[in-house]
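Submitted below is the structure of interest, expressed as structure tokens.
Each chain you see keeps its place in the complex, though not every chain is here.
Letters A and B mark the chains in the order given here, with residues in each chain numbered from 1 onward.
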Amino acid sequence: MHNQFSQYISGLEGGQDLFWSLMYLANEIKKNPESFYQAAPLKGKVMSALFLNPSLRTRTSMETALFRLGGHLNVLQVGGGNGTWGMAFEKGVKMDGMEAEHIIEAAGVLSSYSDALAMRSFSTMSDFKKDMQDQAMQALAQHSSVPLLSLESARYHPCQGLADALTIKEYLGEPKGRNFTLAWAPHPKMCGVAVPHSALLAAARLGMNVNVVHPPGYELDPEVMITAEQLAQVEGGSITVSNDLSAGCQDADIVYAKAWGSHLDYGQTAQGSLRNQEYQDWTLSSKYFDIEKQAFMHCLPVRRGVVVEDEILDSKASLVQKQAAYRLWGQMAILIKLMNQNF
Amino acid sequence: MHNQFSQYISGLEGGQDLFWSLMYLANEIKKNPESFYQAAPLKGKVMSALFLNPSLRTRTSMETALFRLGGHLNVLQVGGGNGTWGMAFEKGVKMDGMEAEHIIEAAGVLSSYSDALAMRSFSTMSDFKKDMQDQAMQALAQHSSVPLLSLESARYHPCQGLADALTIKEYLGEPKGRNFTLAWAPHPKMCGVAVPHSALLAAARLGMNVNVVHPPGYELDPEVMITAEQLAQVEGGSITVSNDLSAGCQDADIVYAKAWGSHLDYGQTAQGSLRNQEYQDWTLSSKYFDIEKQAFMHCLPVRRGVVVEDEILDSKASLVQKQAAYRLWGQMAILIKLMNQNF
């Protein structure tokens, strides 16, 4: 029934073949959007998207993408006031608490009203290992009968990863062998690891020499690190990890700054915020970064003056608007592949 | 101006003629949806829907139905954060409190932006007799100048009732003379009576022998019971009421479980929750229900392990996904009849 794949929730589905075919299609759409809009490859198609968390870029680019390609996005805000019912995800739970609806029912119901589903479901920040199992997204995948797209889970943000790869490719031309630094950054709150995971995998796919730099205690998920190393090996790149921001940025062609919480503090988010504050000097500034020679990336939204200084963000070195713009083209490519069997 | 009727807020409009014509049209659409989508009977039409309460199925199926038939649904969340203004419904009220907008103005305004209106407005659980007058829905009906559809009021859930009738008809073929049990179920909170009312009327319309089973104090609205009895008499069925779940389920072809609050506890919802807890052994389980011989229905969302045990809900006996799927076809039929005078 589906052409190549029926879900895009880790971004690793379909391997390098699918990855490069999405990269190609996204750029085809970007070059000549009007011809795709005329063709309306999603004519009459409906995607229903569950948002358990806030969203600006993802939601707006998805709604625009569906409309321009002939379809429609149902935006469902889960459990918020007069939105949808609060939702339970755990199997076998006795539902005598706040949540009125179980994902098992919701997945089936929405499948019968929709040609595809999507969900944003951030980390609960309560248990790192459990979060890494992506319980909510996996439950939706298991119980839905139509294609499924992740709009960011606890573990991955695959649409961001694709947009990041498109941005890097456009900026560097040939990324193979170039240096990409994923640099931890401070933040007033504990954030999840989905974006750094997907950025890491994107750079590894492109055959770059990736340097992950963070304070001790902020290690990423070991399984994702192994996946990245495997990709690097195949593509001729490398993955290194260090705790020295200054050294880590020195030879980088691109520095991708991103805040994330320490796995030591899951379940104790106040302590996690305090730990972040110990590393306030990790704010990306001219001390570490040369706007004349390096490019800056971030997924947005970004905490100005906390994650990065305005002088970098507002300079010609910043690729953040390009990344955001590529979200639209990348997601149009994903939607067409997910929802139209002729592509 | 409208063809057959201009509102569908109790589900009793148009009598058995309209009921069966909606049943027929819904099945026509279900059999050949693409031909209806091509014909686009709601092309250019706008419905504006006021949601005073949460919704998953209703909202998503309505939005999908409008889009696929060529129209558009404006989803308006009333009084929620940055949604619409909080709304007053009482006539003659001096508006010096929280509500900024009166339904009198809103009805007129929305009528001028829309080809039809819809509203979800649950029971306030504060006064049973007053709730049964459906003040909010009636005020909207009175002051709007375009067709109006109820998406569940304190008294009725007519879209659910139609989907339930469609499900029963498909499952039984000829429902006349078969046994339908509407079984009260426990719930952590007090719920309204709209769904049991509409399920009761649906089964009565189909000429079934309806058995309403609930603990003492959970009687449904007397006027609705009379309407059901009148329908049963005409259609050759019957309505009985008892307080014995075990006996009430015994010969049922279908058991429709649903929680609702006691009319004794309106205005005292904490006490209503406690009363529900006294009947925890009413959770539908294999003690009462035979998955080999009986069918299970529920409107969803359902509290797993509280209203019904997972072993029934997850078994082949469960029709809940079929009911939810019929929401789409039934509502497409209603929308076409309400909004397109050529049907």
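Definition applied: a contact is a pair of C-beta atoms (placed from the backbone, for glycine too) under 8 Å apart; a residue touches a chain by one contact, two chains touch by 3 or more.
Note that this is a predicted model, so its numbers are computed, not measured.
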item	value
Identical protein chains in the complete assembly, only 2 of which are shown	3
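Keep in mind that, in the parts below, only the chains that are shown with their structure count from here on.
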item	value
For subunit A paired with subunit B, centre-to-centre distance based on mean C-alpha positions, whole Å	39
Subunit B to subunit A touching residues, read off their complex	37, 51-57, 59-61, 63-64, 67-68, 77-81, 83, 188, 300-306, 310, 314, 320-321, 324-325, 328
For the subunit A and subunit B complex, residues of the former touching the latter	44, 46, 48, 72, 74, 76, 79-85, 88, 92-97, 100-102, 104-106, 108-110, 112-114
